[in-house]
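One protein chain omitted, others in place.
The block that comes next holds chain A.
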Amino acid sequence: MADLSIQVKEVDGVAVLRPEGFINAHTVRMFEDALEKLVAQGRFTILLDCRALNYISSAGLGAIMGLIETVRENGGDILLCNLAENVYAIFDTLGFTQLYRVFRSDADAFEALSGKA
């Protein structure tokens, strides 16, 4: 299995990015490219569906951090859902659960976005 694969789809005007595997210093460029491509296309509301994400290191957090201002300045946001316990622990430990909107499920995320997306 490759260390990381990324699926991107559009759901109700939201770009849903689903990484599968590991986001670390080795794979972060692929993750960063996928995010930057969405932003370049003007897709500023991005839902990271983390159900298949085994772990994310600080390299991956930096990739998200690097784009958060841009998407918010353009009226969008980066949201997260379906985080495994260890992935949530990483975000929470660093205080990122205050910085990003984290949802238990994609359905919860879409409900929160409804009327905005």
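Keep this in mind: a residue touches a chain if its C-beta (ideal position, glycine included) is under 8 Å from a C-beta of that chain, and two chains touch if they have at least 3 such contacts; residues count from 1.
To be clear about the criterion, contacts and distances are computed from a predicted model.
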Among "Branched-chain amino acid ABC transporter substrate-binding protein", "Acetolactate synthase", "2-oxoisovalerate dehydrogenase subunit beta" or "Histidine kinase/HSP90-like ATPase domain-containing protein", UniProt-listed name of the chain not shown:
"Histidine kinase/HSP90-like ATPase domain-containing protein"
Among A:Ile6, A:Val39 or A:Leu99, contact with the omitted chain is made only by A:Leu99
Go through chain A and note every residue touching the omitted chain.
3, 22, 24-26, 55, 57-59, 61-62, 65-66, 68-69, 85-86, 89-90, 93-96, 98-99
